[in-house]
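One protein chain is absent from this view; the other protein chains keep their places.
Showing chain A:
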């Protein structure tokens, strides 16, 4: 159905009101998390756009604290799984255990049965465990024995990867990385933020606990609204141009990128870029998407979806470099 001008105006007002909780959430999370606004913002995008987030950063950057605080602020169940080489799929999803008193097998659910999952160092576990988690992420249901269990809503997986220690790790295959809506690369805090972190940690009594400012049901409602955010066909074309430029750079006068890209973004990249842009517009309390929304989220959606050739690796060209070139060449509507 064609959206009319008045529909969009109403939608804009509706979203403006409904998205007020984003500021509340940010304020609440700001009580315990110093800096890392970028990461928190991306977590919320993942939450609102029903996508999962792969986080790359060195240890000690408040990854666990962020997702734990977010789950507390939403009054949702949080679970942390430390991925290790000896982890088994049953340790993640659960298993059947024999109950001697009842003389029957009973289901023991795994830690994946929560709203927020922190899959810490996902690349340390073997492929079968990664697959079990990624399958659950995709299907949003788990089968143990003969019984299929739907996972709780909202369901957000935040997987982390350490970029510096690659020895003894199982690199996620491209097809599985593609299942993450966003790949967020986080850096160190600034000097000022670091000072706040020190003070906060030296005086833990002064910090106030996170209180639940919204309920999981509010997130489910917000998700519906995110899907309703208006996206003009010009923005759709812009998204398609960006994704196609990763596949056929020569069509966008970027012949020099052709030997550097082994594969471009999949249709899932276009879908996720559109969804994430809508979620970003929602967080900016708008009922429509503008090119800024697409550009703001583009790196996080696309960086793990652009494959580099050996030539690119030899020349130290990163997927971010390629995406920058593309964004500077594709005309903004």
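In this section, a contact is a pair of C-beta atoms (placed from the backbone, for glycine too) under 8 Å apart; a residue touches a chain by one contact, two chains touch by 3 or more; residues count from 1.
Everything that follows uses one rule, which is that contacts and distances are computed from a predicted model.
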item: Per UniProt record, name of the chain withheld from view ["Sugar ABC transporter permease", "STAS domain-containing protein", "Protein BatD" or "3-oxoacyl-ACP synthase"]; value: "Protein BatD"
item: Chain not shown: contacting residue from A:210, A:289, A:302 or A:322; value: A:289
item: Identified contact with the non-displayed chain, of A:56, A:193, A:218 or A:232; value: A:232
item: Contact set of chain A toward the excluded chain (per top definition); value: 3-5, 8-9, 12, 230, 232, 234-235, 286-292, 295, 327-333
